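First the structure, which I've put down as structure tokens, then a few questions once you've had a look.
Just one protein chain is left out here, and the rest sit where they should.
We just call them A, B and C in the order they show up, numbering each chain from 1.
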């Protein structure tokens, strides 16, 4: 199977779904790029990080739509288009920009179906970068999935591998509900096997990336890779099961509960800030549903309750580390 | 002591702090009201729900500033004024409107201190209504405190009584950090004893509204009153301790842990939507820090993962009920 | 203007329906039977009628918190509307939306909106659908004068110009935003401000159906020629308070009386068509009667209708779970 980067995998998903369904359009800033520049430049950018590269040339200005720097208008236009028959994929570039347009996401797109008693669908995707690790500092490095996951009506996707990124993006586009699709910027250049043909990965189905008997690690996004490395390193010593929920909403509570019932020990790793995050959610789930199976206190590993610092050494300390995960697993076995 | 309504208590806090400190100003839509209307009408509204009533007459247009319907400009202006020496109290009317201005709250006001390495303070308050129960439907009834509590740099206040509303508002205004002050609309007309003189209630100190030995209920905002009623009703049968954290950020983890260590049983009641909410946070806290003290599975009581429905009968079902709380407490004792 | 008799009757029907429906709702509100908040449209009927009269179900409107008039003008069922306002089973939104979220997407009515300025970006999206599909449809963004100060409205105006979207911004200058006079909250004339985005913009008398209608015809023609958006500022004061129950201290004492006497859109319409001889009084009187019956039946039935089933709390959050 061909090796592709996370970035290429998303690009391929977008490209295949656009080929497959003429109602799929892309809208955002510089997703074509070069509009209004020198002749022939239109399409030369393909997104600030190249995720939409080439799509303008394949599908033209009617379907790859560059906009002014107006996120409320971008997301609102996507929502309005989705209500009326298109399947827009709106790009926010850095998800951190959701603060200027959250109303259109959370009060509008997410609520139409319920407020209108089911008389419309809003099949749209809002995609953008998340995560620390690139030195992008406080306003360009946030995790934010806890906020999106809190909102009823939104589905929230957080892929950890190129393979999942493609399959989840295809599902996101085909899904009839509004989907928040979060791309960890540090993963863009990671490579993995990605089948050529289109495939959809259903939402709400966790991936068991490592099977094990002693400790369950539930990890999100980039942290799945850290957890896998720890599991591999400990092989022979401690048998670690790693779960990648892939979507934080809906969350695969069944697989999580089953795993914890089997291992009796739980570590949850969430790069997000710690208060009301997915780690809290998973631990609360296990405590309320499977308390008696727990052989030890569950351990929560998250970023601290601070913004993301600019200094590289501080940023490294900010992000949950493999060492911390390993230590937590070891502690649970004492 | 005089009986005052929740609404009057907040008004009094605003009024006393404005008298006390000329750098306190109010800014928002219709907080004076009547500007641009018939002569002499300015100040006639005092906020959509009358919370700022009279303040325009006492402090004039320079300190009670009506604005266009432009929440980003309102909150941003408050943040900019706070950085430069004022202590603004911005009103968002319904907190549900935070979606059009969240960037100015979460990327700007909340982060300045950290991003700028401590070289500024941002002493401002953003206040507004929260909560269901008034038939205001999906876009005017949300809880939202989990989202604000997730953000490092924000302090989040959720008073449950007139007494606390006054003391917490005074603290909010005097506090040097940005504070989100959430007023439950259903509480506005509740009355309670409120001392005449100004007093500040420190943040992060839970109020033990009922002492007990069998079950701990941690409840937020309006739910504190429900929990108190349940505790009173069960007196003699089951001894219930009720904790009102008063601020969701900072959260008084100490008192919560102590109480659970004493009772061994926990119910958390949060009117917010269930995913990544404060109930999850408290249960996760207890599971990670005091697992061995738990005699039974903790119970989480929240609104369902849906928007707030308009129909009164559905809205009543949406809001956690006293019956559900009572049943949970009873179940824990079985 | 080339309106035939049927169209004139339809224009009047819309306006009378709005007036009758809301008059009854106002009465019911005072009686305590309407849950939640309600913002009435009375006084602005000619705007909804003039904007919506020639739109088809494939044309879209995105509305405001003051949305009943837009609903009626866009052809939403009165009985379904009444059920929705009382939040009953069978309402347009199954009783889950209420006055501020009433919608019928099948009729091209994309919803009232409790967020001021929320509608304009949505209208851009509906227009984008028409444009992407190569259809000659338009989308109307209704916005109060107050709403034009919201960032979303500005962004939508600029984006509509940039992408040449077939959007019509119907600005309803009704003199107030809540309890604040519009003059206080806007730094300049709204028609000028809209024009500065680079689109055609006109100010019309919003109590005159014909003025609104004509501006709308021109806007549609412009959109169909691929020239993008138009702003139509319609000046027509509201007669009721911001919401029902508003004591309206900010208002000149005699303002509403003056409006009723001199700025009644229905009366203005009636006088014009009768004077020109396009309709006779009997036509209109008959409609008045029909509509009174229609509204009475709709509201009476809604009052008696059952509440939504409890299971409805948990449905319609997602299409698939």
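Throughout what follows, a contact is a pair of C-beta atoms (placed from the backbone, for glycine too) under 8 Å apart; a residue touches a chain by one contact, two chains touch by 3 or more.
Not measured: the values here are computed from a predicted model.
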{"item": "Contact set of the excluded chain (shown chains only)", "value": "A, B, C"}
{"item": "Touching the absent chain when the full complex is considered, from B:10, B:31 or B:86", "value": "B:86"}
{"item": "Sole residue of C:28, C:84, C:155 or C:264 that reaches the chain not shown, by the stated touch rule", "value": "C:155"}
{"item": "Omitted-chain contact residue, chosen from A:127, A:140, A:155 or A:265", "value": "A:140"}
{"item": "Full-complex contact with the absent chain, from B:99, B:128, B:152 or B:167", "value": "B:152"}
{"item": "Contact set of chain C toward the excluded chain (per top definition)", "value": "149-152, 154-155, 157-159, 161-162, 184-188, 192-193, 195-199"}
{"item": "Chain not shown, touching residues in chain A", "value": "29-30, 33-38, 41, 44-45, 48, 66-73, 96-97, 99-100, 134-140, 304-307, 309-314, 317-318"}
{"item": "Interface with the unshown chain - residue positions in chain B", "value": "23, 25, 27, 62-63, 65, 67-68, 70, 72-86, 88, 103-104, 107-108, 112-121, 152-153, 155, 175-177, 250"}
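The rule we apply is simple: only the chains that are shown with their structure count from here on.
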{"item": "Chains contacting each of chain A and chain C, listed by label", "value": "B"}
{"item": "Distance from chain C to chain A - Cα centre to Cα centre, in angstrom", "value": "39"}
{"item": "Geometric centre distance via CA averages, chain B-chain A, whole Å", "value": "31"}
{"item": "Chain B: positions in contact with at least two other chains", "value": "72, 96-97, 99-100, 137-139, 304-307, 309-310"}
{"item": "Of all residues in chain C, the ones touching two or more other chains", "value": "93, 95-97, 101, 113-115, 151-152, 317"}
